[in-house]
Every structure is written in C-alpha cells, then in structure tokens.
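This structure is in structure tokens; I'll ask about it shortly.
One protein chain is absent from this view; the other protein chains keep their places.
The chains carry the letters A, B, C and D, assigned in the order they are written, with residues numbered from 1 in each.
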Amino acid sequence: MRATVLAALAIAAVVPLVTAGLGGGEFYLGFATRIVIFAIAATSLNLILGYGGLVSLGHAAFFGLAAYGVGILAAHGVDTAAIQWPVALAACAVFAAVTGLVVLRTSGIYFIMITLAFAQMLYFLFVSLRQYGGDDGLTIATRSRLGPIDLGEPVVLYYLSVLCLVGSLWFCHRLVASRFGMVIRGARTNTRRMAALGFPVFRYQLVAFVLAGVMCGVAGILQANLTQFVSPSYMAWARSGELIVMVVLGGMGTLFGPVLGAAALLILEEVLADWTVHWMLYLGPIIVLIVLFAKRGLIGLFDRRSPPPAGGHHG
Amino acid sequence: MLELLVSQALNGIQLGVLLFLMAAGLTLVLGIMNVVNLAHGSLYMVGAYLAAQMTAVTGSFLLALPMAVLATLVLGLVLEVATLRTLYQRDHLDQVLLTFGLILFFNEVVRVIWGPTALFVPVPEALDQELEFLDGEIIYPAYRLAIIAVGLAVAAFLFWLIARTRVGMLIRAGAANRDMVAALGVDIVRLNTLVFGLGAGLAGLAGVMAAPILAVESGMGDGILILTFVVIVIGGIGSIRGALVAAVLIGVVDTMGRSLLPMILRELVDRQLASAIGPAVASMLIYILMAVVLTLRPQGLFPARTG
Amino acid sequence: MLRLSGVEAAYGSSNVLFGMELEVGAGEVATLLGRNGMGKTTTIRTIMGLVKARAGSIQFEGRELVGLAVHRVAQCGLGLVPEGRQIFPNLTVRENLIATAANRFGTANPWTYERVVGLFPRLAERATNMGNQLSGGEQQMLAIGRALMTNPKLLILDEATEGLAPIIREEIWACLSGLKALGQAILVIDKNIDALTRIADRHHIIEKGRLVWSGNSTGLVADPQLLSRYLGV
Amino acid sequence: QQQLKVGFVATFSGPGGALGRDLYDGFMLGIEQSGGRLGGLTTEVIREDDQLRPDVGLQVTQKLLQRDRVDIITGVVFSNIMMAIYQPIIESQTFVISANAGPSEIAGARCSPFFFSTSWQNDQPHEAMGAHLQRRGVGAAYIMAPNYQAGRDALTGFKRQFKGRILDEVYTTVNQPDYSAELTALRAARPPATYVFYPGGMGVNFVRQYAQAGLTRRVPLYSAFTVDATTVDAQGEAALGTFGTAFWTYDLATGTNELFVRSFLQKHNRMPSTYAAQAYDSARLLHAALTVSNLGNKDALRDALRKADFPSVRGPFRFNNNHFPIQNFYLYETVRDAQGRFVQANRGVVLENHRDAYASQCAMRW
Partner (left out) sequence: MAEPLLEVRSLRKRFGGLTATDDVSLRLHEGELLAIIGPNGAGKTTLIAQLQGELRPDSGAILLSGAEITHLSPPERAHRGVARSFQITSIFPDFTALENVAMAVQAHAGHSFRFFRPAASEPELVEPAAAALARVGLAQRAAVPAQALAHGEKRQLELAMALAAKPKVMLLDEPMAGMGRLESERMVALLDSLKRDVSILLIEHDMDAVFALADRIAVLVYGRIIATGSADQIRRDPAVREAYLGEGHG
C-alpha cells in the first residue's frame, strides 16, 4: 500500500518533467491536469457512492456550480481566490445541504433520480441566465489570484490540482475508517439496524453529502481555472453519469479506484478519438468488456487482495 | 379556450402513452428483474431505425411495424444472453456501467450504418389525416390517436400478464429471490430472458410508433430514457399501474406546463420577465414534479410492495 | 433414493464440506444433525445446486445431480423449505403458493392450495396479504406449504420449525408423520431431536463438514455419548 | 516553410455530427480544388472532435495549438464551443477561420485581428427573414426557437427587421422532440405567418409535426437553419413550400458555385449544404491569401485574408471591419426538383451586401 502510494506520488510529481520533454508538452500537461481534476470529482462522488451507497446522478451540479462561482465573481471583477473560492465552495455546501434534506429521504433508484432532478433544475437555471452567457457559457478573463502563486503558469495549476487530489484522497482515507465513516458505511448496507442501534442516519448522510459536494466543488474551481471558461454543460446529467462511470470503472468503495477510473476513461477517449471519428464504437464495447471481466473495476486487476465489494443494493 | 384545453390534454395523453410504452418495458426490467438497463433508450432508437429501414424496403409502415418490433425483441434477447445475464447477481452500478457502454456503441453503430443525418419514416397513408371533432373546433392527427390506442391496448395486456398470470407471479417472485424460484423448479434464466425480450420489444414498439412523428437519429433514445426513468420513479418502480398513471401525468403536466405556464406568467409578471423565466420553469417542471412527489412519497405514487 | 458420496464444497476459498456422505431411502425420513455452522445448510444447498460441488457425486434416483442447473435439480423432484424461510415478499400468500406449484409426476392426490390451507388455516386468513406482512411463524408455514405444492418426491426441510409455536410445531411433526405414512421421503434438519427420533428412520450427524455417524433412532438414543459429544445435548 | 498545418475543430459525434461532417467535407473539397495544396503549401488537416462539449473543445484546441502547432484553426459548428476556445486561440496569435459559428460577442466588443468568419454573424439570416416578411407586408407573426443563446439571438435578429406584431414568442426546451402542445397553441392563435429557428433534429421534428397537424397549408412556415440539405431528406414532403433565408443556395449561378455543387455531388453523392459551402469558402479564402502572402508574416497574411480576393460560391463577398462577411442574403423555397430531390430553390435576394448589427461595437479598423 505504502509503496503504491509513493510510486503514484512520484509519477504525479514527474509528469511535468516528462511532458516538457514531449513536443507540445503544454497540452499534455493540461490534459494531465484535467485528469487530476476529474479524479478529484470522482473521488468526491466515491465518498457517498462507493462508501455510503448513495448513487447520485447529479454530482456534476457541484462541479458546475463551483465553476460558475468562480466565473460569475470574475465577471464582476472579483478575482482573488480568497473571496472566489470560499464563496464557490459555500454555494456547493448550501446547495448540497438544501437538496440533501429532500433527496436523503429516498433511497435506491429513487435517490438516483431525485438527485438528477435537482441537478437538472440547476442546469436549466444556468441555461436561462442570459447575463452569464446562458448556454453559450461564460469566458473567465483572468484566473483566480492566489497571492504570489501564479495559476496562469500551467505547471503551477497542475501541482495545485495534484495537491488537492492528494488532500482529497487523504481525507477520504481517514474519513472512511473513522467513526463517522463507519456510520456511513454501515448505513449503506443496513439502515434499519443503524437506527435501532441509535444512529440518526439521516444526519450523517447529510453531512457526507455536503462534504462530497464541497469536495467536488474544489474540482469545479480548478476546472474553471484550467479552462477559463464555464458553461451549463459542465453540470449536464451526462457529466454526472460520466463521474459514476469513472468511479465504477475504477472500482467503487476503494480509495484509488476513482482516480484510476478517471484516468482510464479520459485517456481512452483521447486515444480513441485521436484515432477514429467513430471512437464511441470502440469505447462502448471496451467498457462492456471491463464490466464483464474486471469484476471489481480496474483496481481489481491490480490489487487482488482487497475484499470484494459487498453484495448488491439493499433498498 | 375549452377546445384548446381538450386538444392540449390529448397532446399530453399521447406523449404520456408513448412514455408509457417505454416505461412499461423499463419498469419490468428494472422493478421486476432488478436490472438497471440504460440501453433501453438505445433499443427504442434501434426500433425507430429498423422501422425506417424496413419501411423503405417494404414500402409499408404497417408491414415494417411487426418486423421492427420483432427484430428489436430479438436484439434484446441477444443482449441479455451475451452481456446482461452475467450481471444479475452483481451490483446495480455494474449494470449501469455496462449498459452505458452499450449506449455509446449503439449511438455510433447507427451512425456508421445509416449515416449522421436523420432518417425519414412516412405516416401510414390511412392515418395521414387530421380528424375533426366538435365541428372542427378540435383538430387532431389520426396517427397520434392511433398511438394512444396502441398504448392503451399494451397497458391492458400488461396488466393482465403481470397481475393475473402465473408467468406474472413468477416474474415478480424472481425479482425478489432468484435462487428460491430456481430451487422450486422454475427456469429463472429463461424467464428473465423472456422478460428482457418483452421489455426490449416494448421499447422497440415505442420507437417504431414514434418514428413517423420524430426525427430518427442517433441519440434519440437518450432524452426519452431520462424521461422514462422520471416516469417509473414517480409511478413507483415495478408497478405497471404506476407507470401508466405517471406517464400520463408527466405527459399532461409537461404539455400543459409548456402551453399554459407562459400564458399564466404573462398575466402575473411583465412580459420581459415572463419570457425569461417561463421556458426555464417549463423545462424544469417535470423535475419539480418529481421532486415534490418523492418528497411526499419517497417510494413513488404506487410503491410496488417489495421487501 | 438420494445418495451423496465424497461431496466437497466451499464458499470462495473456504472449504465447508469435506467428503460429505449421506443417504435417504425411498419413503424414508432421514435427518441431518450437527451443531451450528457444521455444514448442514451447505449440504442442502449443494444438493440443490445452489452451491457448486467441487468433488464427489450426488445421485438422486440413479441420476447424477452434480452439474445440473438449480431448476433441473428441483424438477427431479426435490422440494426445498429453506433456512430463513425465503418466501417471496412481493407476492400475496396465495400467489406464493400457486406461483411455483406443479405436479410433475402426476401424483394421484396432489397437494393443492386447498389442502395446504387446510393444513395451515392461518394462511387462509392471510391469503391476500403480501409475504412480508406475515409474522415469522406464518412465513414458515408458507414456506412449507410452498414446497409441498411442488409435490416433490423428496421434501427437504432446513430448520422448518424454527420460530413456530410449540403447538404448531407439534402439528408439523404430526404432518410429517402423516406424509411419511403416505410414502413421502423427507430429509430434515432440526434441533428437536426428541421429535426427530420419533419419526425418523435414519440419522446423520455431521461435524465440520464430515459425516461422523449415521444410523437409526434406536442407535442414536442408545448412545448418549453421541448426543453430548456432537450435539451438545 | 513548405507545410501548412490546419486544425479542424468541429462536432463529429452525437446529434450535431452531421454538421461537422458537412463542414469537413466542404473544406476538404476546397483543398482538393487546389490540388491538395493551399497557397502551394502541402496541407495537412488535423481533425478533432469537440463532442459538442466546451471543455473537450478546449482540450482538443489546446492539443492543436500546443502539440501539433497548427498554423490555422478552422471548422467550429457551435457558438458555445467557439466561445470556449476563442480566447486561447487568440492569445496564441493563431488565425481562426470560423466556418460556421458567429457569436455576437466576437462580432462586436471582443472582435480580434486573428478571427475571420466565412459564414455569417448568427443574427444575420434571421434578420434577412425579418426583412423579407416586413417587405411582404405580413402584419403579424408567431415566432419560435429553442431556449438557448442561439435561439434567443435568432428571434432577436428577426425582430430587429420585422416590425409587425409578434403574436407570441415561444421558447421550447433544447432538443425537445415533441411540439404538439406548442402547435396546438399556435393554431389557436391563428397567425398569418410562422417563423422558427430549429436546427438539426429539432427541425426535422418540428417541420414534420407542423405538416402533420395540417398547419403548412394554413399558416406559411418561414425559418432559418431549419430546412436545409442536412435535414430535408428526413423532413420529406413536410418541407415542401416552406421558406428560408441563407447567404447561399445550391442553384446560385456563379461559376464557382456550379463547380462546387457538381464536384460535391460527384464526390459524396449528396447535395451540399450551406455548411459545406461555408467551409469550402474557408479553404478557398485560405488558398487565395496564402498564394499572395506566407505563414511567416502574420500581418501580411492578415492583410491578404482581409482582401478576400477569391471567388466565393455565394457571389459578392468582402469583409467588414470585424472580419465578418458583407454579403447578400437570399430567400429560398423548398421544392422537389426534376430528379425528385428535395432542394432549396433560390427565390431572390432579400438583403443586399448586408452587414451584421454588431460591427459598430468592434474597435478594429482597417
């Protein structure tokens, strides 16, 4: 475990050096940053989906909301990170808390669909916001100002993203083993028993939901800075679906699965699309094969020891 | 005004019935077999493409209809045997992932075979006319009435099948406990394949029926898939009755919302604002409806009584 | 009628059955005894094909069951009342009974809905309730009735009296005796050794997935050592 | 430098894919006309799919700029993609020739010396239709579009020229498949004319349902980007008798156009669309400019592009100060031609040498 972590860190650290060596390194660095950002988003989803059994099909809403937080403030001339980022994250927290009050009353497929409903409402709201570009999106003139750190420098943005990812992973790692994490995981398999034992499960799930939303917001902030652009398509349901795909593809309920899933999906898309216009013709069956043969997601191919994820849905 | 309301109600019902055809298949497969099949929308799309192809070949939509439905049903069987069968015991999310892969594949396959532009399916000649009611106050396309009729017939058939027949009982029992059904001597594997085929056939039927009024193009199943999920969730997963009620409810609410909401808003607020928020709220309406229903009844309107 | 020899089975990598042996003759009532966790249920599940046998053979009326699909095994004439009842929660009581009913061997006086509710009148009262609305004991009756309605050649009961009121339990023993009198073969797991010694012809005691003793009731009662050593009585 | 690298960004997958394909086929045909060498340079076209996702569009654009170091970027179907990739392209001082998207911001305040359009500013075709109805003396119209930026811009453009009464202005959900509710309301309003903007599959649905509701006969249907070569086969007879406006039709009798249409038909066995025509012109424009300048000197290249000294398929063509074309807009009617094909027949000029409404907001002067 420790060795794997160190190796992964080492790889992440040298990416800029390697890409600098390639022709057009900036692109590859940008691409790597994108992977890292989506890995953060997928990790945040994994927190509630993989460990908590809460399958949200509206998770991209937080991604888009935070990105809009940055974009809208920037459009009004507020570009210091010290204001932008807390506001963006607070928006995510509030949205998560308010919707969480409703969605957490349901479970199973109902939960999937009601999270989708709220995300769609937000999506249509931003499509209609003409002041902020509506469906055309909003260009962000300058990246967030973060004291002496210049996010305009791709390498800096990359390392910042990696730092955020490491932070998210570490946070998750500690969280799932903690008392709080035990409650969340217990509630996944047997909510009724949790209540009988004396846990007000709803409250714990709500906190987890908010935490995951905020963590996804971090990814959104980084994405806004990477692309200097934000549009409602960031929170379309298909994006939420893609996050689920990343988590499940990599291995849900495992720490590194979502990271692997994000990297695999984005790289596959990139390579296949580079090669043929009909890339979906190949991506689709590849995903099917992975599901059929890598039972616990990609991570299962690497780590044969970790226990199989426990049975299906109970609810 | 009344004529307008009646026409709009017909529109809503027709949309609802089309949704029901989709939702019935999906609710069978999801609620009863406990399989999340995102490729349901793809089967709808394939049904529409096959209808287009076979209409072009045979020159008759009415001939193409059973052929396309049957072909989609067979495709469903093949899919079930080749991929989904191994996934019944696995997590829902594995099924989500797998069928997501299938969506990508099918969306691209139809583009490779039939090209990226939409295909044309003519309305069958006999139905290509408007019917007039109430001295021409209400004009309604005959074909859309035919859709309503087909949908209601299918609904009646399904009610009978699920609630009254042994096959229906076994299907429900299999949803709850596959092993036990098998241990009592029933070939659950074949049963599930048949149910999946039935669901696929229904999706295909929806696609075929929709082909003459909608653009037959790649990705046409994605939007309706989401709507279908909304329907079965509002109706209560696994409940055919819920699917029917919710489908019509969604159809009517969506239709009324689109046509009446902007009018009402315009009475209440100024025109500028109304035209800004009207369409936005209209597109959110079904999601708002779903959120309200699930807030009040977290298991949908007609919770299928599973354990 | 049923003969297991050298059967091995496992859950994942942990072996549970190690060369299990068992025999039930036609028209016989046989038991499977043993403490908790010794592999009784696993033996049953292996017979039914719900757990794959890794080695050995399971013969039923001369037919090899190993390798058959679960429903094929059942169709050979095995009727299961599983541990933990496993009734269908989303079917009504009546539907639970008739959904899988069958008379594959043309029994002259088959178990029907009427006969089963005659045996368990409580079920008739709850006929239109969903399975999951029944009390634990009612569910147990339902599970027995459901198995009977497949009109099996061999009825297998895994802890079928668990959670039943003593008076009902007595009725079930009486019912089993009655079935035996009709020539029904039965394999039963239960902790009521007193009752079992009354009606059973043959007993098997298992320990850690192995047969450690088998014989008739007289032999079992005659050897108190056996009971205390393997069954803790 | 002997080599020209062109990055071609467009939507190739998903429902918008047909447009990307037409752009690409048109552009490649344009290159073929100069023997595969634009301005005498060996030309390599690197095609990238933006998947109609701004972040993907941005990513592939960055790949083109940073890894492939392309000299020119062209293509771009949708405005939201253009908005996402515009800034990085301009910052890298790479020329971008939009073959389709023409958002108002880029035509106005955010115009750039590195941006050129061979299509039109988004509002223009709608303005043309507005002008046409105005001139015909149609007193009132019922207008509809999808509820997104381009849809709202379209109706704004229409209203800019049309001064009659707007009976209702209806915005529908993007990619809404069924319009029965809206059509019922439309019928109840008894308008003398309908104007809509429904591109792609939406147009197929709308036009067919309009006909099926028996409306085509009662209320004439005017539109832009709703009935064109990419949709008309799926619309079939429903499209007959509807009118549209565009800067080009297949039957324009310029010599270049006849050549273009003939070779396109021959090569692809289908009628070219306006998208193909625009992209073809992009290639021809590049060819002309590169013939008289070179890639090394960006100022010279810009001057050459500005001259637009090439035979456009549309006839007269020159650039406005914001690098959008000043061009004619034509009315077309969808008819069945001698071979039984559904085609857009030119019915005359509506606006002559038309300039877009935003050019005045563009600070660029030359």
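We take it that contacts are C-beta pairs under 8 Å (C-beta built on N, C-alpha and C of every residue); 3 or more make two chains touch, one makes a residue touch a chain.
Just so we're clear, the structure is a prediction, and the values are computed from it rather than from any experiment.
Novice: Could you tell me which displayed chains border the chain that was left out of the figure?
Specialist: Looking at the complete complex, the unshown chain comes into contact with A, C.
Novice: For the chain that's not shown, point to the residue among A:Leu22, A:Leu197 or A:Leu289 touching it.
Specialist: A:Leu197
Novice: Just one of A:Leu151, A:Val183 or A:Ala273 touches the chain that is missing; which is it?
Specialist: Candidates A:Leu151, A:Val183 or A:Ala273; residue touching the omitted chain: A:Val183.
Novice: For the chain left off this view, which of A:Val78, A:Leu125, A:Val207 or A:Leu272 is in contact with it?
Specialist: Once the missing chain is taken into account, the touching residue is A:Val207.
Novice: In the whole complex, what residues of subunit C lie against the chain that is missing from view?
Specialist: 11, 14, 34-38, 41, 83-84, 122, 126, 133-138, 140-141, 159, 162-170, 191, 193, 231-233
Novice: Can you name the residues of subunit A that touch the chain not displayed here?
Specialist: 174-175, 177-183, 185-186, 189-190, 192-201, 204, 207, 307, 309-311
As a working rule, only the chains that are shown with their structure count from here on.
Novice: Which chain has its C-alpha centroid at the greatest distance from the C-alpha centroid of subunit A?
Specialist: Greatest centre separation from subunit A goes to chain C.
Novice: Take the average of all CA coordinates in subunit B, do the same for subunit D, and state the distance between these two points in whole angstrom.
Specialist: 35
Novice: With centres defined as the mean C-alpha position, give me the subunit B-subunit C separation in Å.
Specialist: Computed value for the inter-centroid distance: 44 Å.
Novice: Just the number, please: Cα centre separation of subunit A and subunit B in whole Å.
Specialist: Centres of subunit A and subunit B (C-alpha means) sit 31 Å apart.
Novice: Listing for subunit D: what residues touch at least two other chains?
Specialist: Residue numbers touching two or more other chains: 13, 147, 173.
Novice: What are the residue numbers in subunit B that touch two or more other chains?
Specialist: Answer for subunit B, listing residues that touch two or more other chains: 107-108, 111, 279-280, 283.
Novice: What pattern do the touching chains form: line, ring, star, complete or other?
Specialist: The chain contacts form none of line, ring, star or complete graph.
Novice: Applying the document's contact rule, which stretches of subunit A touch subunit B when the two form their complex?
Specialist: Residues in contact with subunit B: 49, 55, 102, 105-110, 112-114, 116-118, 120-121, 124-125, 127-128, 130, 237-238, 241, 244-245, 248-249, 252, 278-281, 283-288, 290-292, 295, 309, 311-313.
Novice: Under the definition above, what is the set of subunit A residues touching subunit D in their complex?
Specialist: Listed in rising order, the residues are 22-28, 30-31, 34, 124, 127-128, 130, 133-137, 139, 223, 227-229, 231, 233-234, 273, 277, 279-280.
Novice: Would you tell me which residues of subunit D are touching subunit B in their complex?
Specialist: Within the complex, subunit D contacts subunit B at residues 13-15, 17-18, 21, 147, 169-173, 175, 177-178, 180-182, 184-185, 187-188, 201-202, 204-205, 208-209, 212-214, 230-231, 233-236.
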